[in-house]
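Next up is a structure, given as structure tokens.
All protein chains but one are shown at their positions in the complex.
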Amino acid sequence: MYATLEGLRRFNIPHNFEVVSIITLYAQWIRDGRLKVDPTWNTEGLKFSVQDPCKLVRQSLGDPVADDLRFVIKSVVGEENFIDVWPNKSNNYCCGGGGGALQAGFVANRRQHGKTKFDQLNATGADVVITPCHNCHTQVMDICEHFGGKWQTTHLWGWIVKALKR
Amino acid sequence: MSDQYDLSKLRTRVKRQIEKAVPDAKIDYCLTCGLCASGCPASGIEDMDPRKFLRYLVLGQNDIILKTNWIYSCSLCQRCKYACPMGIDVGRIVYEVKGMRPKEERPTNLQRSCDLQKAGNSTGIPDADFVWVVGDILEEVHELEPEWADLQAPMDKIDAQFYLNQNAKEPTVEPEEMVPLWKILHTVGIDWTYSSKWWDGANYCLFPGDPEDWEYTVRKQAETVNELGCTTYINTE
Partner (left out) sequence: MPKGSVLVVGGGIAGVQAALDLANSGFLVHLVEKTTAIGGKMSQLDKTFPTNDCSACILSPKLVECGRHFNINLLTLSDLISLEGEPGSFTAVVRQRPRYIDPDKCIACGLCAEKCPKKVDDEYNLGISKRKAAYLSFPQAVPLKYAIDPDHCIWIKKPGKCGACVKVCPADAINFDDTEKEHILEVGSVVLALGFSPYDPSSLDFTGYGRLPNVITTMEFERYLSPSGPCMGHMERPSDGREPSRVAWLQCVGSRDINRSCHPYCSSVCCMFAIKQAVIAKEHAHGDFSPSIFFMDMRTHGKGFEDYYNRARKEGVNFHRARVHSVLPGEEEDSLRLRYVNEQGETCFEEFDMVILSTGLEANKQTVELAKMLELKLDEDNFVKTDVFHPVSTSRPGIFVCGAAAEPKDIPQSVMEASAAAMEAGRMLAPARWQETVVKKYPLERDVHAEVPRIGVFVCHCGINISSVVDVDSVMEYAKTLPDVVFAQTNLFTCSQDTIDQMVNTIKEQGLNRVVVASCSPRTHEPLFQETLRDAGLNKFLFEMANIRDQDSWVHRDEPEAATVKAKDLVHMAVARVRGKGALPYNTVKVKKSALVIGGGMGGMTAALSFAEQDFPVTLVEQTDRLGGNANKLYRTWQADEVQPYLAETIKKINDNPRIDVRMNCQVEDVGGSVGHFTTQLSDGFSLTHGVAVMAVGGEAYKPEGKWNYLYSKNPNVHTLLEVDQMLIDGQADFKQTAQAVFIHCVGSRIPERPWCSRVCCTHAIDSAIKLKELNPEMDIFMLYRDIRTYGQRERIYQEARAKGIVFIRYDLDHLPGATEKNGKIIIQTHDPIVDGDITLHPDLLILATAIQPRQDSGNLSKFFKCAIDAHGFLLEAHMKLRPVDFATDGVYLAGLCHYPKPLEETIAQAKAAAARATIVLSQDEVPAESITAMVNEAKCTGCGVCVTVCAYSAVSMDEDNNVAEVNTDLCKGCGACVAGCRSDAMTLMNVGNEQLMAAVEAAFE
């Protein structure tokens, strides 16, 4: 998100379109009633937490998109099944996988960086951590495994489909 | 014993080079308050933190700045800038320093991801494979899930309202992860399309530090969407 938005701005690249995040659209569609979701599938009370991708939230769209993200998750898994992290939204920690860290090697350093994120997510006790960013997804999954976490790391879309009412 | 620094002349070359590229870098504004370091998950890695990094720049210790691999632990996440009283964006400064490192001395995979992206996408699969995988998976859904028999994944559809990018990870290693999003878009009923070129939503050229590479890939993506005539670019993240 940031790479595109900031790239268009910084290099003054001509374009005839606006750039939006799918998260914003999910929230809009649920509010509009175009996307009908029902959390009753979550009979076992699976607990969910979330990672706010830096590039999407802090660096691009700020708290509104983070609020949308939470709204969508709560709509899909049930309000009571969402456990937020602290700090969160625009002030959330980076997972440690961004900025090329996942590609750069220095695995021990990357995991040391990710330890903060691990401790934070682990403290929620959530069963599932939703990561709407591919980098975050890879890193959160890696630190979970490396530091012995118990959660499952997933994208958001699968859960939406699970809750979908057509 | 402490490190020794003889400052008969302040060597500000690196600092000035950064300031040339980033006029509002404000490196000298640093109050050394340590707020950045207290909020940075990368503090302590490679015996460095954001405050020390700025401090070495202020003190003209260019060798340390150009040599430290901490720049690859800084994820340019800007959490420091978020609360810094002077609004100093250490990530932005690290980005410039990354670019100062000769390509051959950079972490191999980091540079390669960008090189691949410049050639099309970050995992390096041929565009034709992407088109084929999308078609193949769609067909599978049609076969196995009759209730989704009318699901679509349009490719290069001119004048669709929405353009959807696609992170290269899915078509390369977990193609079934593309399906949920198609289903959502289908349910909502929007008019959307993929592109068969410059379709990758990731942009790894942001990371090695060469703005021209970053610009190149964003420009390619923008041209593609402009050509398709879409008015909204959906980032899947």
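Chains here go by letter, A and B, matching the order in which they are written, and residues are numbered from 1 within each.
Here, contacts are C-beta pairs under 8 Å (C-beta built on N, C-alpha and C of every residue); 3 or more make two chains touch, one makes a residue touch a chain.
The model shown is predicted, which means the values in this text are computed figures rather than measured ones.
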item: Option from B:A83, B:A119 or B:V173 whose C-beta touches the chain left out; value: B:A83
item: Selected from B:R55, B:R92, B:H142 or B:K197 as touching the chain missing from the view; value: B:R55
item: Touching residues on subunit A - with respect to the absent chain; value: 63, 86-87, 89-91
item: Interface residues of subunit B (partner: the chain not displayed); value: 2-10, 12, 26, 28-40, 43-44, 47, 49, 51-52, 55-56, 58-59, 61, 79-87
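Keep this in mind: only the chains that are shown with their structure count from here on.
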item: Distance from subunit B to subunit A - Cα centre to Cα centre, in angstrom; value: 16
item: Residue ranges of subunit B in contact with subunit A within the complex; value: 41-42, 44-46, 69, 72-79, 82-83, 91, 107-110, 112-113, 147, 163, 167, 169, 177, 180-181, 183-184, 187-189, 202-208, 211, 214-215, 217-219, 221-222, 225-226, 229-237
item: In the complex with subunit B, residue positions of subunit A that touch it; value: 1-4, 7-8, 10-11, 13-23, 25-26, 29, 34-35, 53-56, 58-59, 90-101, 103-106, 109-110, 112-117, 132-134, 138, 155, 157-158, 160-161, 164, 166
